[in-house]
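Accompanying notes for the structure given below.
The complex appears here without one of its protein chains, the remainder shown in place.
Order of writing sets the chain letters: A and B. Residues in each chain are counted from 1.
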Amino acid sequence: MHDQTLLPKLFRTEYRNIVSVLSYLFGIEHIEIAEDLVSDTFLSATELWSIQGVPENPKAWLYTVAKNKTKNYLKRNTLFEKKLSPEIKYSADKTEEIELDLSVKNIADSQLAMIFTVCNPTNSTESQIALALNLLCGFGIQEIADAFLTNKEVVYKRINRAKEKLKETNIKIQQPTLQEINDRLDTVLKTLYLLFSEGYYSTSQDTILRKDLCSEAMRLSIVLIENEATNTPAINALFALMCFHSSRFEARMNDNGEAVLYQDQNDSLWDKELIETGTVYLNRASTGHVISKYHLEAGIAYWHTQKEDTREKWENILSLYNNLLILEYSPIAALNRTFALSKTNGKEEAILEALKLNLADNPFYYSLLGNLYSDIDNKKAVQYFETALKFSNSAIDKQTISKNIQRLTNG
Amino acid sequence: MNEFLIVIHRDLKSEDASPSPEQMQQAIKPFQDWVGGIAAQNKLANPPKRWDLDGRVVKQNNVVTNGPYAEIKESVGGLFIIKAADYDEAVEIAKGCPIIKWGATVEVRMATPAV
Partner (left out) sequence: MNEFLIAIHRDLKSKDASPSPQQMQASIKPFQEWIGNLIEQDRLVAPYKRWDGEGRVVKQDAVTNGPYAEIKESLGGLFIVRAKDYDEAIEIAKGCPILQWGATVEVRMAL
């Protein structure tokens, strides 16, 4: 009886490895050939394994078949072979054929090259993420559609348009040069951060899918960390941030599928190992002179892994939010900063600051005011919460706000 | 919305300057809270930089002297740019500077469109 989940699992992990190496070999113009060869390989696996049984080393089997199919393809297409980049063309003297290099090192190098290809600012960030999920993470079109809460056609078009754009701009899939790393690492980090956020903040009910998105973002971050040229403090900070957030995955939703707020979470469900790992990487990130916004967010996330409500915790969080806002304004950071201020300097002062924020259409703004006025002026608090309800678009948030109103009106 | 320059003038040279070095140290956090508060309102045009106490002053005939500009006891300590509706609003923001109480002076100037 063979395991029905084996091939899908292998597809998820090996598709991207083989596609990366093949794309590296063929270039972006022929990426469909790379994809076809790999799909063909998995098709063979599906057909043959159901008859012959699963081989002893399934991964090695896949790699061997992929190599053979590639060899055959190149033999049949000598014209195509001549167009391959000079470095991989074999000279007339060599009688060996081109061997597909699926070594650990070449897979890692190809992945790195692909990351920089996929995270190209010529495409929108949505397209970059979709392409990343498809080519770098082995997600199928339907899975990506589920992740984005959209339909297959939209995703299909988005990915194809993104590939076309890359072909138009004649992108080379290659090891990023130092210049490219300097210019594009920001975009790469942003894309990985957004990929992670898709999983972490997604309102989709499919928990497994959401966890997959997060772990893919983390895996790709490690690819960057393990390559000396791209191992910057910022990527270490970003990875630390992802660890800290992920540590609370189990505690964020209760058995009824309702969101559990941070202050109500059962911290015994927090993953201590992930917290420790995050701390290690945060320390590694604390080298050099540049503080990126990921450093600040990771610092804030670190303090949130300490559940106890100490003065030190909130003073640090306030200071980190101050620095984050000075670096880059965002309404959420402004609101969270004001909340931290209420913890260090009291609600009255925080209310004065909050009223200066001017975030008129933002439901979280009214929630914050409702929260700050609670137990100071409950009538005002309820009014603000009701305004928050009006502006909120999220069923989960509305639930939370309604609970707050209930609590205040029942005394 | 206009841009306003906030310039903090204080005595950088005298031994008995006020604010003193200790007072400046105490002011670090209040300063960060002040600027953080401005940033939270999305009114900070760019992050403030810290300026050294070294400095040079260039005059005509290629005369160059050391030290920050300080004909009297009020050199440029810090400066940054904010966004505000008008002078009144900018002045309200300026009043939040935590070292005014120790003798620093805050100058506010409005940006005019560059030619």
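The rule we apply is simple: contacts are C-beta pairs under 8 Å (C-beta built on N, C-alpha and C of every residue); 3 or more make two chains touch, one makes a residue touch a chain.
Keep in mind that this is a model prediction, so the values were computed, not measured.
Visitor: What are the shown chains in contact with the chain that isn't displayed?
Guide: B
Visitor: Which of these touches the unseen chain: B:M1, B:A85 or B:A111?
Guide: Only one of B:M1, B:A85 or B:A111 touches the chain omitted from view, namely B:A111.
Visitor: For review purposes, identify every residue of chain B that touches the missing chain, sorted by number.
Guide: On the chain B side, contact with the omitted chain comes from 3, 5, 7, 9, 46, 49-52, 54-60, 62, 64, 68-69, 71-72, 74, 76, 79, 81, 87, 90-91, 94-95, 97, 100-101, 103, 105-115.
One rule holds for everything that comes next: only the chains that are shown with their structure count from here on.
Visitor: Indicate the whole-number Å distance between the mean C-alpha point of chain A and the mean C-alpha point of chain B.
Guide: 41
Visitor: In their shared complex, at which residues does chain B touch chain A?
Guide: The contact residues of chain B facing chain A are 29, 32-33, 35-37, 39-42, 44, 47-48.
Visitor: Where on chain A is chain B touching in the complex?
Guide: 318-319, 321-323, 325-327, 329, 333-334, 337-338, 353, 356-358
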